[in-house]
Structure formats: C-alpha cells, structure tokens
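Only one protein chain is missing from this complex, and each of the others stays in its spot.
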Amino acid sequence: MIKRYANPKIAAIFSDEHKLELWQETELAVIGAMEDFQFIRTGIFEEIGEILRMFPIDLEWWEKRDEEIHHDLNAFLDERLRHLDTKYHKFFHKNITSYDTEEPAFGRMLTEATDVIMTLTNDLEETLINLAIKYRYTIMNARTHGQEAELQSFGARCLTWLAELRMAKVSLNHSAINLTYSKLSGAIGKYGSLDPRVEEEALDFLGFSPFYGSTQIMPRVLYAPLGQSLCNMVSVLSKIGLDIRLGARSGRPILQEPFKKKQKGSSAMPHKKNTIRTEQLAGMATMARGYMMMISENIVTWEERAIEQSSVERVAWPDLFHVTAHALKVISGVLKELTVYTDNMLLEVHESRGVYASSEVKEWLKTHLGNSGLTHEDIYRIVQIAGFNVFEPEQEMMLIRETNCGSTQEALGLLRRIGPASDKRKVVSIEKFIPQAKLRVSSSLDISQDQVDVYNEALKKLFKNKQLKKSWKELFTPGFLLKNEDTLYKNILEI
Amino acid sequence: MIKRYANPKIAAIFSDEHKLELWQETELAVIGAMEDFQFIRTGIFEEIGEILRMFPIDLEWWEKRDEEIHHDLNAFLDERLRHLDTKYHKFFHKNITSYDTEEPAFGRMLTEATDVIMTLTNDLEETLINLAIKYRYTIMNARTHGQEAELQSFGARCLTWLAELRMAKVSLNHSAINLTYSKLSGAIGKYGSLDPRVEEEALDFLGFSPFYGSTQIMPRVLYAPLGQSLCNMVSVLSKIGLDIRLGARSGRPILQEPFKKKQKGSSAMPHKKNTIRTEQLAGMATMARGYMMMISENIVTWEERAIEQSSVERVAWPDLFHVTAHALKVISGVLKELTVYTDNMLLEVHESRGVYASSEVKEWLKTHLGNSGLTHEDIYRIVQIAGFNVFEPEQEMMLIRETNCGSTQEALGLLRRIGPASDKRKVVSIEKFIPQAKLRVSSSLDISQDQVDVYNEALKKLFKNKQLKKSWKELFTPGFLLKNEDTLYKNILEI
Amino acid sequence: MIKRYANPKIAAIFSDEHKLELWQETELAVIGAMEDFQFIRTGIFEEIGEILRMFPIDLEWWEKRDEEIHHDLNAFLDERLRHLDTKYHKFFHKNITSYDTEEPAFGRMLTEATDVIMTLTNDLEETLINLAIKYRYTIMNARTHGQEAELQSFGARCLTWLAELRMAKVSLNHSAINLTYSKLSGAIGKYGSLDPRVEEEALDFLGFSPFYGSTQIMPRVLYAPLGQSLCNMVSVLSKIGLDIRLGARSGRPILQEPFKKKQKGSSAMPHKKNTIRTEQLAGMATMARGYMMMISENIVTWEERAIEQSSVERVAWPDLFHVTAHALKVISGVLKELTVYTDNMLLEVHESRGVYASSEVKEWLKTHLGNSGLTHEDIYRIVQIAGFNVFEPEQEMMLIRETNCGSTQEALGLLRRIGPASDKRKVVSIEKFIPQAKLRVSSSLDISQDQVDVYNEALKKLFKNKQLKKSWKELFTPGFLLKNEDTLYKNILEI
Partner (left out) sequence: MIKRYANPKIAAIFSDEHKLELWQETELAVIGAMEDFQFIRTGIFEEIGEILRMFPIDLEWWEKRDEEIHHDLNAFLDERLRHLDTKYHKFFHKNITSYDTEEPAFGRMLTEATDVIMTLTNDLEETLINLAIKYRYTIMNARTHGQEAELQSFGARCLTWLAELRMAKVSLNHSAINLTYSKLSGAIGKYGSLDPRVEEEALDFLGFSPFYGSTQIMPRVLYAPLGQSLCNMVSVLSKIGLDIRLGARSGRPILQEPFKKKQKGSSAMPHKKNTIRTEQLAGMATMARGYMMMISENIVTWEERAIEQSSVERVAWPDLFHVTAHALKVISGVLKELTVYTDNMLLEVHESRGVYASSEVKEWLKTHLGNSGLTHEDIYRIVQIAGFNVFEPEQEMMLIRETNCGSTQEALGLLRRIGPASDKRKVVSIEKFIPQAKLRVSSSLDISQDQVDVYNEALKKLFKNKQLKKSWKELFTPGFLLKNEDTLYKNILEI
C-alpha cells in the first residue's frame, strides 16, 4: 500500500521481517513438540533455539537466496541452517512441508492485523457513543430519499451509525473464529510424515487448534469471511461518511468534517471547504470491495493445492487491512472534530413546514375524521395536498420560476430580483395551514376542486372543536415526536 | 430478468424461439455455401429450406428432447431432422460442430441487442441536447465536493452529461466491432471438416467475417469489452441520475424527477416526493457491475474450450442488456419530464454570497494588488477570509448554534427562536464585503488580527480607486462568468 | 433466474404471491400486538384476520394498482382495504410505514431460502461421508500443482471436500443469526408512531427480535454476510467440481461425472464424454461472485434510507439462492453417481515411480546418512536427482522427443514409431533406483558428475547394510504412507 494510506502497525505485521520470525516460531514449536513426544532427544529444542536467537535472520541474504532458488521458504531454511551445525539439520523442518511453516505464520498475521482493526473499531465506537450522548436533544430532520422525513435527534442518528458498526464488528468476530485453526499436516494434509499428536501440541503452543481436513494448505473458505467482514466494515464507515458529506452540502450545511486552520480547499477557489475526507471513505470502500473480490476468488484451488492464491494474498490481505485501518482512522478523525451546525439543523426543521409530523397528522386525522365519511385514501390525500401547498411558491417567485431566460443579461436581471423576492417568503407550517382549511388544488396532484372543497369542509368542521387544539399542537413538538428515542438509548447504550 | 425491469425487445432477442431461428439460419447458410462450392448438389439448399420453413420449430418438442439428451443443439438437430427425408440428413449440420451453429447466432443476438441499446441511447442524446438548449441561460451554482463552486448554466451541465454519454457510446461502438467476426471452423477451430472457403461464404451471408484463430468457440475476450461498455454506459446514466437526485434534496430542491399525479411517495408520510427513479439507477449500475464481472471472468477457459462460460452467458448477457435498456428508459423518462426549479437555482446563487466568483476575484486582486507587497499566498488568504466571513452567522444565530440542548423542551424553545432569527439574517455578498475592507479574524483560519489588518489596509487603499469599480462589479455577472460556455455549445452541439 | 437453473422452492419463496402473504402476516401481527397492549379494542385482530383470509390477495389487481401509483406496498394496502369496511381502515397499517411491513417479510424469505440451502447442504454432506467411507482404502496420488505428490486414499480426499463444505456451512450459520432481527420502528427507525413494545410483541409473533438502531430499513450490513456465505459455499462446490473435472481429463481418467445412457457429448465428435456438469459449477461460482458483489454494494445507502438497494435485492437475492441451490443439486448428482476408475488411480500411482514417497525417503536418508558428511542440502539433491532420473526417457523416446517435424508426413512417421517405442518403456521406481546407486547427471539440474559420484558412493555404502532393507521398503507401502489418515476419519467423521 502506498505510504499515504498505509498503517504502520499493519505494515509491521505483514513485513518480511515479521513473517520470517513467525516462520522460525513454527519451526521451533514443531521441534519442541517432537521433543515432548520423544521423537527427538531432549535438549534439541533449547540448543537450536539458543543458536537461532543468537543469529537474527539476515533479510538480505534471504532475498538473494530466494531469487536463486525461487522458493522463499526453502531460502529461509537455508538461511537458518547455515548457523546450525550439520548435526542439527535433521531436526530442523523435520517431517513438515513449507506450508506447514507458512500457514500458522499466515494465521498469526491475520489475527494480529485483526486485533489492530478491533482496537481502532473500539475507539470509533467510543466516539460514536460520545456523540450520541452529546447530541441527544439536538433535533434535525431525518431524511429518506434525500427528503425531509420525520424528526429525530442527531444523537439518535449517531446511534444508527453505532448499531451498524456493531453489526460489522459481530461479523468480524465471527470471521476471526476461523483464525483459531491451523495445520501442520504435511504436503497433502494427510500427515504423511508428522505424527498428528505433534501437530496438536505444536499448534497449541502457537495458539491454534488443528484443522482436520486441510490439504497442503488451509482451505481458503476459512479466510474469505474475514476479507468480506473487513469490506463490510469499510462499507459501513463509508456510509457514515456519506451521511456527513450529504449533511455538508453548502447552502445550509448541518455537518462539516474538520478543516485544518492552514488547510486549503482548492487552488482556484479560496472559499472552499471540501469534504475530502468523507469522499475518500467512498474510495476506501471501492478499494475494499476490489480486495474482497480478490480474496473471495481464492477459495477455488486445484486438488491438494496449487499456488494461484499466493500472489493475491501477498497483496490483497495487507492492502485490505491498510484500507480498513486507514478508513477507521479517517472516520474517527472526522467524527472527533465534527462540526455540527445545530442552528442549521433547526432552520431545516423550521423550513420544512411541519411536514416532519405528516405521519402523525395522518394518524390523528384518521382518528378524528373517522366518522366523517372520508376514507383512509381521502385522509392520505388531505395531508398530501397540505404538504404540497405549503411549499408552493408565492407569486413573485412563481414568476421567476416560469421565466425562461434567453440571455445572460436576463439571467442577471432575475438574479437581482430573487433576493428581495425571497425575503418576502412566508414559511407556513402545516400545523397552521391544515386547521385553516384552505387546501388548494395542486398542480402536482390529480385531485379536483370539488374534492378539495369536501376536504376543506371536513377540516373546517373538525377544527371548530377547540378541545382538539392541544393534542393537535402537541403533534408538532419534539417532546412528542422523539418520545421513543429513549428506547434506542436504553437498548443500544444501556442508559 | 424479472418483469419489472425487463425490456420486451431484449427479451424477444434472447428468447429460445429466436435463438432456434438463428440456429436454423446458420445451418442453411452452411448448406448454401457448400452448394456454391459444389460440395453438394445444386438445389439442396432450396429443398431443405422450403421444408424447414413449412414446419416451424416446435419449442416444446425441443425442450423435452433436450432434457433427455442433455445437449440443446443436438436436440434442435433432432427436431429439424424429423421433418426431413433421410436422404437430406447427410447435408444437414454437415462438417460442423454445435458451436459452429451457436456462435453466429450468439453474435447475432448480441448485435441485435446492441442495436436496441443504441436506439435508446440516441433518444437520450436527443433529450439531453434539447435540455442543453432550453436551459442555456438558466444560471446555477456548479458544485464541486458538494460545495458551491463557480457559476454555470444548467444547460452547460447538461452538456457535460451529454459528453459523458457520447464517450460511453464511442466505447460501445468500439466493442461492437468485435461482433462482426464469427466462426464455423469446427470442433477445435482448425477446420477439421469444413472447407475454410465455405466458412467465409456462409459467414458473409450471415453478416460476419471469419475470425481466424478461434478454438471450438470464439475467444471471449472479443465479447468482454461489450459487457464492459454496457456497464460503463449504465454507470454514466447512474451519474446523471445522481446529480438529479442530489439536486432534489429537500430544503431547496433545484431539480425533481417526475412525480405522477396519482403517485404516492410513502405509505406513512404523505408529503414525500421521493427520488425513486434516480435511486433505482444506482441499483442498475450495481447490477451492471455484477454482470460485467461475470462476463469478464469468462475469458479464461480451458484449452480448445470448456463450457464454464455457457451458463454465465445464458444469464448475464440478457440480464445486462435488460438492465442497460431499463436504465436508459428510466433516465430518459426522468429527463423528459424533469422539473427544473429555476427560482431555487437563483436563490442558491444569491445565497452563495458571491463566492462563485472567488476564483476571478483572486485573479483580479492578484493583478491589482501586484505592487502592494502582498504575495500570492496573501491574496489567496484574503479571498478565503472574506469567503468564510460572509457565511459566519449573526449573533442570535450564533447563540442558537452554541446552545447544547438538554431536553426536548429546550429544543422546542430553540425551534421557536430560529424562524425569527433567520428572518433577520442579511445575505452579504463578497462583491460588497471585500471593497468594504472589513475582514474579520475567522475562527476557522490561523490568521492573526495583525495580518488581517494588513489585508484590510491594502483593500481599503485599492478600492479608493473608483475606476476599478466597473471591472470589479463585472466579475460577478453571468455575462462575464459564463462567457466561455459558448465554446462548449459550439464544440459539442455545433451551434 | 432462467428456468434451466431455477429451483422451484426458491422460486416459490421469492414469488410475489408469497411476499404478499408475508406482508399480510406482518400487518396482522402488528394489529394483534396493538390489541394486546390495548391500543385498539379487543376483537379487531380476529375480525380483520377473518375477512382478509376470506379474500385471497388478487395479484392481478395489485399489479395494476402498482403500475398506477408506483408504490407496491401502497398498492397492496389498497388491495386489502377494499375488502374491509371503512371502520377498520384506521387499524390497518396503523402507525407503521411500508418498510415495517416489508422488512420482516424480507427477513422471512431469506430465512426460508436459507433453510432450503441447508437441507441441500446436509444431503451433500451425507453423500460425501458415504464416499469417504466407501473409498477409505482406495489409493491414489495426491496432486499439488498438478504434480503427483504423496499418496492418499480417495476417501481422504473426500474428507477434505467435506471439511471445506462444513466450514462454508459454519459461515452460513453465522450469517443466518443476523436474520433473527427485524424492525417495525417506522419511517426513520425512531418509533415516531409505534410503541416499541408493540414492535417487540409483533416481531416476536413473527419470529424475530427487534433490531435497535435501524433506519427506515434494516442496515444491509446484516444481510451482506449471508450473500457472501452463499457465494463461498458455491465456490467450495466449484472446487469439488474442479477436482473431479481435473480427474476426468482423458488419457487416463480417474474420475468421471455421470454420463446418461442417451446423452450425447458432442454433435461433431461422438466419442466425447464431456465434463459439462462440473464445468457448469465453475459458471455458477462466477455468477455467485457477481451477485455477491451486488449485495455487498448495498451496504452504503443514504441517511435514513434511499432505495438504491431495492432493485438489486429483487434480482440478486433470488438469483443467488437459485444459483446456490442449483450448484448443490448439480454437485450432489455428480457425486452420487460418480464413476471412480480405481484401476487408473493405481496405474497413476504405479507410473509415478515411487516419488510419492520422496518426502519419507528424504527423511529416511537424513537419518541414515547423518554421519556421511552429506548436508541436508545434499540429501535433498539426491532425492531430486533420483526423482528426475526415473522419468527421463529411454533412447528411442528421446530421439522422438528431439525430432522437430517439418511436415505432416514426418509427423505420421513419428506417430507410427511411438506405439512400439512406448511398449518398450520400463517403469522404474525410486524404490529400486536409489539403492542401485546409479544416479545420473540430469540436464535439469546444475549438479556436476563429481558431485553425483559422491552421492552414489554414499548410497552404495549405505545400502550394503541389508538390515535397512525392510524399513526402506516399508516407506513405499500404503500401510506406512496412509497410517495417519485414521486421525482424519476419527476427527472428521468421529469413526
């Protein structure tokens, strides 16, 4: 992975240096286990171990040897054996094959890298919990299909992010179970040379249980879910980033990712505060999908093994972990310094003209207009008409909308009119509009004047009853609309 | 493909009925060519052709036979042969193998389906041209990173959509060139039985040139680019849809996909006009990528052929064409009845406070402050500060922003304050703000009061020169900012 | 999915008919739960339920309505409501949104389809167990990199297939846990209208627990692992198919998929028994990857929901299940009637000239040549030379190999010589070759005559010791080489 997106811990885990150390650990574990079962004489394990630890692995020597013999594990053996007296040779890499050495090492690397991800995930979880608590009563319009929907707190939105993240974590944990298995079962997985008890003991020492039924290698169906879980994790992060990015659209931003004090948004347009971090998360998700795809293809391999998957794994695993770690860092950084424009959230609510309660309004009208002869459909249409009417522009605006400019000069003219015209707008909520019973025919709907008259009559009659006023007004209050968010806080945060 | 997204023309092209007709055409073409080269006696072609046309292919009979012998082409031969006297048998499917019959048919189906796509694409192109012309002088904020950038006409945005579409079409045309090749070169592509001249003649009759170097089948690397081009096409459509969908976000929508007069947006929230069509386009692009991936995998096949690719092609090709055709229909429908809120576009421009000209402002200041001792960096920062200052909220708004609510009751209180507070806002453009030389320290930037003072001094001095006023004001006019859009109209539409 | 690959049970589960039944079940469950909490009067549930069951859902009516209002769930509500007296309308779909109705139904469909897959998987597992037992002592060459490796029983290979399958099943089971959650939390997932207790009760009735933290929809990160597990499953099946297909290569096939007695392999070449079923499995895996990719992209969706994922899910989920079910059926069919050419397996072992024991030979030589001054490297090279020598052709064959034909006539000449030349070949095993101490310089290796002489000397000396003969010969026996397969049978089959 290029430096820009690389994570140092992940890089260290997948370094050649670390890999060769892990190979050595496997070799020693096998020697130790053989000694325990007295297949070799007592003392060998200590003697060899001591010598090898005295001579750290020489990476350069190893690389050169690998180029010569085209086999990295054999090159490693050669590098190690040169420090050992010939009398020890027969005990080293005895009865096992290259992939007996490599598979536990590979499993360890995946486990260690998964731990790095888990730590970053836990940190992100903490951040989201803090946001959810901090913004528990900061109200905003939820949006479905990009349209204002019901009211929610920004804290509750953070809870939905948290819940997704936790599910991604659950998957990751499931996938990690497979990493507890490994193999030392030889060139075809049938223990041609090694006693199965030695495998069990050596693997136990390395932190694994034997996987019964491997070929020369562990079946890759064990690892694919890990790659898929990482990809899903990055997708979740990308979704959180997307919501922030959508909230940061200029005009009236409600959210904004951190913008460093010396940062420049654009070389041409100095006013820009671009959403480059959250956009990058979309890129990370794209990459994660690509690497996931590569890893998923690895399952199909020939007979007792072929090496198609090896090159892919050398690249795709570290890069997928880098991408995941980077994405976690980016979103954590964004969330920790997130700017929340609570005023703009309120303004959005205000300008949404009460339609955030349209669902409750519909139910309320169903209850109170139940005996009016109006059907479910009629009541739906009443709220629909009202919801459309309150957004219909006033005359001056309508004129502007209907003007099709024929020149930039005309466009300038309109631009000069729009400010004053806009200042005259009145923001009328359906809270006031519906009781006034002044629904108008809407050009967007196929509902006749006659029908609208019937609706208005019904409304007029209904709202004569002053007793209903209180319950009507309550429909539009945060206290009423957000009352059940407590359930989410209780169940998700246990508070 | 499920009915909801299926295109009837595509369905007909990939129907068994049509496939079997095309198989028959191949068989007859080979007979015809053999006759031409006098490998068989004159008259056979006419005789067999007449009989076969008298007995339309019985699909049911064929299906049943296929189930029995597990070979659909052999089943087809059996179906046809039952109508022919034994004396004709030796002339039918003579010297060729199943895939000699199938490949030209397959190529024909791809060609026909590509034609359907081309027709739909041409229609969409027309629609985009019309929009570009209609909205040539409708101004709007361009957006980069979701932020207001420079000014453009909506017509010019349509031109960028058109330009992308055309590039997708160019690719599609390139890919279609490969469809002009086919093969009749036998079981392993080496003309074991068939004379190469017969291939050339028969293919010519069917509208193809021979591909020299096939195996039993045409190499799938010929077809992958077509699948990839279709996928790219759908991605372009999805991008157009995305822009519309982003423009349709409520608050102040500038675009809106058609909403039928009887349509319902949501079962719960009657006020909703959801962007379901443009969202569906994103789904279509996702599907197209999946099918493209399937088709791309088909290139790798064993030796002189194996049949891995067959099942994939039975599904992925028609479904990819269905998805492409459907996406074209959806976006065409959306664009033909697109609602363009020109008033809101203007409002957005107005409320963007002149920063749409920030790039020109920066260049203008560079020119006129050249001798003031200020660096390029200083001038950049001047425009940046101004661009940030004009969006900084007034006091009441700031108080609201800084209030962290502790209850829904408090939230309600703020909600009641936000309307009036908002009414008091003044929209100040940098057009006025910069000449006033009242830049303020911004909390978003690491620029000291002293530095800001220096900037203000320079501005004050500069704007004393009344002569500059005219060129300054011009910077903010559509006439100035859009002057080069003509180049696009000229080069893209040739008008 | 096209008929050819469709599974009837999967088709039924994802049919509109079934979906609408499940929608009705959700609606009724909500009414029932509301009644339990006395939000509506007792009896409503029974009354409505009775009426609705009297009038089965009219699919045609529904489809027509959907076309009109562009909202399939609203169309469903309309269809149902027309059978209910207006007085019931307010109780139907009360306080919930479309996706409250749809999500549990969707979850149910996924669960039911997963059950179908599980049943097929269990059947396949049974088949593999039977094969493993049947062929416990049928010996064959394992192959790594397509090369003969150590000896194994065919039964043990079946165990490796079984072990992979079981891991795929474990993943599938993990993924299925997520299907136990669903939601009725309203238009934005914050229970705007519905009391959370009603959700809990209604979901419980439908077989789910509430997922706290949904938006309008369940986060798709819950479902992605299911799609990924299905894909992994198909990949495993494809791997099993691949091994069979590799074993079926002509020349000396060791395995062969069933060939029906009336089947035709090729329209041109009557002798063919093509591996069309196992090849099809590769196609199924390709498709599964494509659908999996589509499903994985669905995780990223806008804010409290948008509908990008819907079209994808209508297609990708049923099709992925069809593909998985079909692949399971195909591989089960292949395995149940698999032809195992045990004679050819033996012949392969025989002709592999004892190299299947090369690993044991190397270890044995290390032990017994320990004091000869030869290094680990030397012993490796001894076995390598021997392994190469025994395959080097005899003179006549070598002459043929070295002849580069200049015409088809010459080729015919060689073809006539090859039979007799081949008849004279002697198959010499390293079991005999190494004790003879007649290693030769190999053109494939950079080992000098001098060095080879040293090796031969050492071997000569060693094999003078007649006492070693028995342990040497034992190295090459199935009894010795397969001794640890018992461990696999014990741990995998618990026998």
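Letters are used for the chains, namely A, B and C, taken in the order the chains are written, and counting of residues starts over at 1 for each.
In the analysis below, a contact is a pair of C-beta atoms (placed from the backbone, for glycine too) under 8 Å apart; a residue touches a chain by one contact, two chains touch by 3 or more.
This is a predicted model, so every value here is computed, not measured.
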item: From C:A12, C:L59 or C:I418, residue that would touch the chain that is not displayed; value: C:I418
item: Among A:N178, A:Q256 or A:Q309, the residue in touch with the chain that has been omitted; value: A:Q309
item: Residue among B:Q24, B:T160 or B:Q256 that touches the chain left out of view; value: B:T160
item: Contact partner of the left-out chain, one of B:G32, B:P104 or B:G186; value: B:G186
item: For chain C, residues in touch with the removed chain; value: 134, 137-139, 143-150, 153, 245-246, 248-252, 259, 261-262, 264-266, 268-276, 279, 293, 341-343, 346-352, 355, 358-359, 362, 380-381, 383-384, 386-388, 393, 397-398, 400-401, 403-412, 414-415, 418-419, 421-422, 427, 430, 444-446, 477-479, 482-483
item: Residue numbers in chain A that touch the chain omitted from display; value: 1-2, 4-5, 68-71, 73-74, 77, 93, 96-98, 101, 186-187, 193, 260, 262-269, 274-276, 279-280, 282-284, 286-287, 289-291, 293-294, 297-298, 306-312, 314-316, 319
item: Where the unshown chain meets chain B, residue by residue; value: 78, 81, 86-87, 89-90, 92, 94-95, 97, 142-146, 149-152, 156-157, 159-160, 162-164, 166-168, 170-171, 174, 178, 186-196, 210-216, 219, 221-222, 224-225, 228-229, 231-232, 235-236, 238-239, 242-243, 246, 282, 285, 289, 292-293, 296-297, 299-307, 359-360, 363, 366-367, 370, 375-377, 481-482, 484-485, 487-488, 491-492
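Simple rule for what comes next: only the chains that are shown with their structure count from here on.
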item: Fraction-based call for chain C against chain B, same above half, different below; value: same
item: Chain B and chain C: spacing of chain centres that average the CA atoms, whole Å; value: 35
item: Two or more partner chains touched - positions in chain B; value: 245, 262, 264-266, 268-269, 274-276, 279, 293
